[in-house]
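Take a look at the following structure, please.
Omission of a single protein chain aside, the complex is shown with its protein chains in their original locations.
Let's turn to chain A:
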Amino acid sequence: MTSLDSPPLAIVEENIPNAQRRRRGERTTKIRGVRAGTWVYIGLGVVIVSAIFPYYWSFLIGSGTASTINDPNMSWLPGGNFIANALSVVNDSAVNFWIALWNSIFSSTVIAASVVVFSTLAGWAFAKLRFRGRGWLLAFIVATLAVPTQLGVVPLYILFADLGWTGNIGAVIIPALTSAFGVFWMTQYLSQSVPDELIEAARVDGASMIRTFWTVGVVAARPAAAMLFLFTFVNAWNNFFWPFIVLDRQSPTLPVALSLLQSNYFVDYSIVLAGVLLATIPLLILFAFAGKQLVNGIMAGAVKG
């Protein structure tokens, strides 16, 4: 390895100031090309500032008063009204913030858990078991990925209206309990991460199919299941179109509540943007704890997908 790697590095060194010193540092880490120059950090810095700025802007406006936005000499430092604005959001009887928060937590958790269970089961069968119809059933699942949500909403609405479930959070949960993407994702992951020999060994040892699934499949699927859970949770939390159709202002989810806030307070943006921040905080907390897994999940899905 070293004999292959060193000649290019030696040539590269000619163009780098302080190459000797840098190279010492590189030896300790994995050799992955040249250390990035300052411009890379500047570029990434710009990206991060633009990623954070909208958050800061909503805090800036959300901590001001109704007139902050109209002030030509607006300060770039936040004002002191964020708590007051946040209180007017949560106390607004037309928005039902606490119900919305609970609905979002409840529905996203149930949806994510259910998608993980069904996807792991089906993904295991598609990845590791041989059965008639496997090929075209899997192709069928992949094909449905291209079907837009809009194609199902009219009958679903008629159905739930018939059952008297409009305005009920169950109407948001039930259509989202399965995900073709989830099955596809688990199939991809399991087919690459579990060697067939392991399953055969378990079978030879006399393990039943369900035991093989439980002791080999579920154990192997755990990292992918965690990523799928996170990903599904974030998407369910942020989903707007269908909840907006089927829910009403008595029992909304957070995005629906935000849209209600907008139509109530379109003259006072300080309250609207305080509400935006308030509704985003739970996901920011989740991101602080699990952001790394989310990054890994997206990157892992990409290589296989």
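In this text, a contact is a pair of C-beta atoms (placed from the backbone, for glycine too) under 8 Å apart; a residue touches a chain by one contact, two chains touch by 3 or more; residues count from 1.
Note that contacts and distances are computed from a predicted model.
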| item | value |
| --- | --- |
| Candidate names "Carbohydrate ABC transporter permease", "GrdX protein", "Cytochrome c domain-containing protein" or "Outer membrane lipid asymmetry maintenance protein MlaD"; UniProt protein name, chain not shown | "Carbohydrate ABC transporter permease" |
| Among A:Val90, A:Val153 or A:Ala226, the residue in touch with the chain that has been omitted | A:Val153 |
| Option touching the unshown chain, where A:Ser75, A:Thr144, A:Thr215 or A:Gln250 are the choices | A:Thr144 |
| For chain A, residues in touch with the removed chain | 4-5, 7-9, 11-12, 26, 31-36, 40-41, 43-44, 47-48, 50-52, 54-55, 57-58, 61, 69-70, 72, 118-119, 121-122, 124-126, 129-131, 134, 137, 144-159, 162, 174-175, 177-178, 180, 183, 203-204, 206-210, 213, 234, 237-238, 240-241, 244-245, 254-255, 258-259, 262-263, 266, 269, 272-273, 276, 279-280, 283-284, 286-287, 291-292, 294-295, 298-303, 305 |
